[in-house]
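Of the protein chains in this complex, one is absent; all others appear in place.
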Amino acid sequence: MTTAVAPPLLEDTELGPKAGGFYRHQNIFTGLGFGIGLGFIGWLVSHALLQGSNWGSDMVVTCTMFAWVIGFNIGMGTFNAPIRWMLGHDQTHEDELYAAGVGQGASRYLKFCTDHKVVGTQYLVLVMVLFGVGGTLAMMIRTQLITPHSSFLDPQTYNSIVTIHGMVMIIATIIMVSGPFANFIMPIMIGAKDMAFPRLNAMSFWVVVSAVPCLLATFFLGGVNAGWTTYAPLSVQAPPAMDTFALTIITFVVSVTVAGINTIVTVVTMRAKGMTMGRLPIFTWGTVVGSALGLYAMPAFLLVMTMMITDRATGTSFFVPQIGGSQWLYENIFWIMGHPEVYVILLPGVAAVLEITSTFARKPMFAYKVAIAGFVAIGVLAIMVWAHHMFTTGWAPNLAAPFMLTTELISIPTGIIFLCVIGTLWKGSIWTRLPMYFVYLFLWNFIIGGVTGIYLSDVPADQYFHGDMFVTAHFHYTLLGGAMIGATAAVCYWFPKMTGRMLNERIGKVAFWVIAAGIQITYFGQFWEGFQGMARRVAYYDPKFLDANVMSTVGAYILMSGWILFLYMMLHAWRNGAKAPANPWHAKTLEWKVPTPVPLENFLVDPVVTSDPYTYGEGVPDGQEVPDFAPSEEPELVPAGSTGPGDPGESGEVR
Amino acid sequence: MSITTTDHDEHAHDDGHDGHGHGPAVEGAENPGGQHETAYKRDQKERLLIWLLIGGDLLFLVLEVFTWFYLRTLNVNGMWNGALCTKANPCTDGLGNPITAPITRADPKYAIIIGVLAVVAAGFVWVAEVNAKNGKGKRSVAGAAGIALAFMLAAVAFQIYQFQVLPFTTIDGAYASTYEFFMGSTLAHLILLAFLGMGLWIRAGKGRYEGKTWYRVRIIRFFAVWIAISTVVLVTVGAIFY
Partner (left out) sequence: MSFEDEVDAIEADTILGGEPFFSRAGGKIFIIWLVFTVIGVLIGFYAPHHLLPTLLSPEGGDVWATIVFFTVLAAPVAAFVYALAFYSLIAWRHKGNQDEPPPDAAPQRGNGPMTVLWLGVSTLLVVVLLFWGITVWSAQQISHPNTLQVNVTGQQWIWSYSYPGTGVSTHTLDLPLNRPVQFNVTSEDVTHGFWPAALGVQVDANPGVVTVIRSTPNKLGNFTVQCSQLCGLYHAFMNTKAAVVTPQQFASWLQSQGATPSAANTEAGTTPTAGTTTAMASS
């Protein structure tokens, strides 16, 4: 447009030798050092003071792991900013640039870095590691179950593995879309320079990292044999591993709450000029509703796990009936968290699928406002269905019918999502690149998962199916087959923007078919087991379930191979993949309009948005453009994009 | 080094706002990552943050109170062990033997003391905010903040002290358990408030809330008022529904 010179990139700024203060010396190694050090001190002190008291080992474990969490975060620099705030010694502009990673190259990924793109990438790596751990535990479970009375694992170890597999996967699936993509992509997508609270963003990542060793420590403290739902009173009598399990959750809750607040505030307050809520990409809507649900659910998790620790370490009577407690108190509060939590997992993945479908069908999103209404309806209903996990507990049988009502009602807005995906595909111009493969797999799997949920929502049928492998198959279909496949599609879609490389789609398509087949074989095997009446969370089973279990285990090995191939594809592309152009998918959302790699603060000039990002085929200029740099003039405002069906134009292609 | 925005608007006012809600950055405003943002924008973000945080904490409070009434109503195995034990629905020692008298009630005067201290602390934060808004100078802001901090610390101290003078322990049944849990929750929240109060006092003394940044005190005031409310709710429930 003009011959003006672009301003220097912030990344090239020279910072003084003192910029950043303590941050200069803090990274994951100091984090580990301080964490282990303070944890050891915590152990020494609590052991000296408390070991002899009642429940001494519970108290010692709790204090030690708490000290680890605090120490790790001190060493990472999480508390630097709050303490400086309190002392009135605020960070300078240079400190903040340092904190954003300026001048540090690749080492900033090992540090407390406030750049949302760094945090997003860190989350992506963490999620991959967590899926590796959780997946390995899953393979141990399936290997045990390939024969009715295996000597592979003893029951205590098996039950502990089942528990930790569940919890690792819950953590991984909660953060698998909101961690990498709501952090890296979403701020760019709304035209912002970063998240609303960049320091809180980095904090939420490192707090999750500090929680993971707490969870894995359970294996060294006797194992938690109560399932990821850790029902009381069984969990109250579990070995000290349960204390560190509860502390994991308390720590994790802090991270998710902060991250959720950050997402919501970012979307509400930091949208670019012209980006009204009605022009917001559907992915952003999904992450906002998911975050809001998380904000609702996490306090319940915090409460129930704190009460668990006090029941174990101080003898309170919350959950143990013999001394005045109620296991139903535990179950109710747990599921008040637990059901919205699965929608925290699902909604961002679904939103990514909707976003991807529009791009790869070269069509506007079908019934955009209806989809938003669907998300909100799911969010509201999710709060009202929790006791469908308790149909067979004997608690309040008179409430069975109302909860059956609300649960079955949720299928209506969920069905709307399918309407929107199918409507977008209808008469589209479908470009079957790798992300689109996973969109179709999502559709296939989520129908099966959703339909089987309807059986479980029927109270009489649930009396047969509760606690059996049918339930396991149902939620794996929805969470793995649905949400995780949606996340996989998101990875394939945004990988070029996040890493600057293109994935090798030939390998990807092979991995796709192996994963698709693996999912069906594994979980149809488990539906089979469920129909036959095999209980879940069992280390041994009646030989009549053998065939179904063999099918499921074989399927699991196939699925594992598919994921390993997919992982290989990612890692290989990350190092050696073809360089990605800025907009390989010719998509219209703002993140594709900035160069790859994305500069610090994303935009050299604030974008001005004049339409939603779904103007495919409408023959209007793209309403979500980043103008060329022109410091001395206002960018020319283009006419607002049309909002109804219009002429596709001659070429039909609008970039 | 700064990024030029596309807004050069004749409507800009001196208070940092312009006709469209944007404007030149306030001097000294912290800007992570180097972005310049207006005081208005920063206030909007921080207010939403504090409201969302309060919302989550509100849910936590609701569930705590639910727990109290749930266990009290069920009186499982007769072990609520508070005053609602009647001849018809006696409390037991856990082995089926009715006990003649429930455990000693926690002294309600602590409920009053701690509740009042929390409310007064919030009140003085409000005074600090008003002083800052009206440009009364850093001495009066810091003065009010200091008094607020004193009350916060007093509330923390009394709460810790109450643990020591309690006539029961956590093993004495459901009333005792839930009461002590309420105390612990109140203590944790008061400590968090005291951290903010300490920061408020120190920063006010350094003049951080003079001029356009008075709104930052308002955000702390929101939180202080919330803590006062939740403290009063918890101590009241604990004192009355024995």
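The first chain written gets the first letter, and so on, giving A and B; residue counts start at 1 in each chain.
We take it that contacts are C-beta pairs under 8 Å (C-beta built on N, C-alpha and C of every residue); 3 or more make two chains touch, one makes a residue touch a chain.
Keep in mind that what you see is a predicted model, and the values were worked out from it rather than measured.
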Legend entry - Sole contact to the chain not displayed, among A:431, A:513 or A:568: A:431
Inset, instruction - Touching the absent chain in the whole complex: find that residue among A:17, A:52, A:105 or A:394. - result: A:394
Legend entry - Contact with the hidden chain (one of A:57, A:156 or A:561): A:156
Inset, instruction - Using the definition of touch stated at the top, determine which of A:86, A:100, A:182 or A:361 touches the missing chain. - result: A:361
Legend entry - Absent-chain interface as seen on subunit A, which is shown: 155-156, 159, 225-227, 231-234, 237, 321-322, 326-328, 361-370, 392-394, 396-398, 400-401, 404-405, 408-409, 411-412, 415-416, 418-419, 422-423, 425-433, 440, 443-444, 447-448, 451, 454-455, 457-461, 463-464, 466-468, 527-528, 531-533, 535-542, 585-586, 614-618, 643-646, 648-649, 651-654
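In the analysis below, only the chains that are shown with their structure count from here on.
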Legend entry - Geometric centre distance via CA averages, subunit B-subunit A, whole Å: 30
Legend entry - Partner subunit A, residues of subunit B touching it in the complex: 1, 3-6, 8, 30-35, 41, 44-45, 48-49, 52-53, 55-57, 59-60, 63-64, 67, 70-71, 74-81, 94, 169-171, 173-178, 180-181, 184, 195, 198-199, 202-203, 205-206, 208
Legend entry - Parts of subunit A lying in touch with subunit B, wherever the complex brings them together: 7, 10, 13, 82, 85-88, 90-91, 93, 96-97, 99-100, 114-115, 193-194, 196-199, 257, 260-261, 264-265, 268-270, 273, 295-296, 298-300, 302-303, 306-307, 310, 314-318, 321-326, 329, 333, 336, 600-601, 604-606, 608, 631, 634-635
